[in-house]
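The other protein chains are all here in position, but one chain of the complex has been omitted.
Let's turn to chain A:
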Amino acid sequence: MNEPVLPPIGMLAELTHRCPLQCAYCSNPVELLKANREMDTAGWLSLFEQAADLGVLQVHLSGGEPTLRSDLGELIACLARRGVYTNLITAGVGIADGRIEAWAEAGLDHIQLSFQGAFAATTEKIGNSRGAHEKKLETARRVRAAGLPLTINAPIHRHNMEEVPDFIELALSLGAERLEIANVQYAGWALLNRKALMPEREAVERQVQIVEEAQERLRGIMTIDFVTPDYFAIYPKPCMGGWARDAFMVAPDGTVLPCHAAGTIKSLHFERFGDWSLSRIWHESSAFNAFRGTSWMQEPCRSCERQEIDWGGCRCQAMAIAGDAAATDPACIKSPLHARMGALINEAISTKTADTTPDAFTYRRIGRSVELDPTSA
């Protein structure tokens, strides 16, 4: 590691693992933390002050469901006072009257609201939560009424991919400035449920056409950000914009990680905020320095002209598929294990029954014990 360490720009704050929904594609770790493990208000405020001092410009307040924290307004106000851009990432069910307006008043900059389906039946089935869709529609209306800008986030997988055109119409009808069509990344609960979530190749190709056509048609009307599915890719995503390069995340108990799935790399040790200062963690944590820059890379990354475009791809995916966190992300066509991605797609599809109901889901729940062997489908 010879390159200078630049200050971080973005921070994902997972304020809690509690959530009213039970989506099987959740990116949270399979071992969820209970409420009594959450950092208290003073801890988060101190962390946000240090983050601003360190150079963080954007904080994504997420979870679990961040609105379950009764101190959310206080946390937003602290960040706003420091000029940090705040983005609230919410499922939008069960938010009490007046709270959205209070967050806007406290200085909240933007809300990202998830929809599990474009229709009520899909939303209820995926999130395992009755009445969720109507509540989300109501939340969207309240966000707009409070004058806050709105992004609709649609996590896409086999059970709602055909609804992509309807998600686009839904986002337009709700007055969203932005729509994220985000194909599920197989980490956390999504990795556990990979077989049940994996789409078919033809459906992915149709989706790409639909989204690209809509991006063109809606230029200047609504932005559509498209997160393509890794398993169907040729090159990997530059995960987190490069490991410990300009962003990091904090778990509900204050553990600071380079990305939300980094805990799956068992050889790494992560520090908790409070034990160490944020600046010390960012600069000195062995986990942050493990895959920083390019000097850790093996072949084919080591001699690849794309090494500062992809940054080796996702370390956690390398861990999950190749069994080695320092390997090239198998999503890359240059990886010797790239064919394994195709094999995992085929294995998932071949075990699919004619019935497309998500009966095979292991719904996300705190305290549910699960066995996970990601290298087999």
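What we mean here is this: a contact is a pair of C-beta atoms (placed from the backbone, for glycine too) under 8 Å apart; a residue touches a chain by one contact, two chains touch by 3 or more; residues count from 1.
One rule holds in what follows: contacts and distances are computed from a predicted model.
Within the choices "Oligopeptide transport system substrate-binding protein", "Chemotaxis protein CheA", "Pyrroloquinoline quinone biosynthesis protein D" or "Sugar ABC transporter permease", the name that UniProt assigns to the complex's undisplayed chain is "Pyrroloquinoline quinone biosynthesis protein D".
The chain omitted from view is touched by exactly one of A:N87, A:N160 or A:Q207, namely A:N87. If you put the hidden chain back, the residue from A:Q112, A:N128, A:Q207 or A:S335 that touches it is A:Q112. Across A:E74, A:D225, A:E299 or A:D324, the single residue that touches the chain missing here is A:D225.
Summary of contacts with the chain left out: across A:I9, A:A233 or A:I366, the touching residue is A:I9.
Residue positions on chain A in contact with the hidden chain: 7, 9-10, 53-55, 57-58, 83, 85, 87, 109-110, 112, 144, 147-149, 151, 172, 175, 177-178, 219-223, 225, in rising order.
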